[in-house]
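Here the complex is missing a single protein chain, while all its other protein chains stay put.
Let's look at chain A:
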Amino acid sequence: MIMARRHVVLFLCALLPLLILVMAVSLNVGATGIHLTALWQSGAEQTDSFADRVVLTQIRGPRVVMAGLTGAALAVAGAIMQGLFRNPLADPGLIGVSSGAALATACMIVLGGAWLNLGAGGLQAEIMSTAWAVPVAGMLGSFVAACLLYMFATRGGATSVSMILLAGVAFSAFSGALTGILIFRANDTALRDLTFWTMGSFAGATWSRIGLLCPFLLVATWVTVRLALPLNALLLGESDARLMGYPVERIKRLAMFSVACAVGPTVSFVGAIGFVGVVVPHLVRLITGPDHRLVLPGSALLGAILLIAADTLARIIAMPADVPVGIVTAVLGTPLFVWLLTRTHDRERLA
């Protein structure tokens, strides 16, 4: 059932025009009813087309790009985690990045208000305004969480993957409880902000945020490219990978670093978006087989395509309202997830 390698590469190449198509469609639809053609029609009616161009270049443009980057980051991170844990249902959140970001975000939204007002003034106000303070706090939270889990699971230079898994579950529960306390004492505005954060949205996407995100994603990409072959070897088990000559401990560190780098900042900007990280690599693997040299780029492309499509759907199903994209991915992703579970279960029973 696995396609021949040449076909797989062709399939991956076919995803590229699909990505461009989805981006074009996504740019073309929205509450204001402006179409892509506005970009070329400038000059004729100055004022109108200027506003149209702003909608396209400053609102929809960054939104589409942010959705694409997020989808790619989450899906690739999911593929790395599934390879590292040798578990098809692993998720980028396992190393604590999502729950760490959630906790830090909740802290900032609920407790940060007063502090932000105190510190207002000049440049500080610019950097520390809520628009920036929340994602920056989220990033810090996710990195601190990933580091804590890493240190917890590492004894004598060896990181136990199952320890990360267990500690990750414990950490998620604990930070969930702390977030609960914060929610309990939050005021109505904070409560609303927080709720929307947990559902994820690209409404806040701007070019400057994308600019801040890009260095992280570039570093993550640079590391990830080097992980494809080692992750293949890890599928044989840690001992066999080490016997074949792979530096397993370094690979684990790099994989965690890369996931934290990709997911932490992304989640901080757009909130929690579930299922992309679990489902996309799995879908890709159905076609490409287990080779990470194909799974990783395939996940990046398909993740971007699906999340842009989901965001487009989120914008148009309840126009002019903007449904949080996390709801769309959850509604569409859950049945898919269950199907994957039963499929894996069936195969294991047959094997």
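Basically, a residue touches a chain if its C-beta (ideal position, glycine included) is under 8 Å from a C-beta of that chain, and two chains touch if they have at least 3 such contacts; residues count from 1.
Assume contacts and distances are computed from a predicted model.
Trainee: Refer to UniProt and select, among "Urease accessory protein UreF", "Ligase-associated DNA damage response exonuclease", "Electron transfer flavoprotein subunit beta" or "Putative iron export ATP-binding protein FetA", the name of the complex member that is left out.
Mentor: "Putative iron export ATP-binding protein FetA"
Trainee: Looking beyond the chains shown, say which of A:Asn28, A:Thr57, A:Thr206 or A:Asn232 touches the absent one.
Mentor: A:Asn232
Trainee: Applying the definition given at the start, please give the residues of chain A touching the unseen chain.
Mentor: 2, 86, 229, 232-233, 235-237, 239-240, 242-247, 289-291, 351
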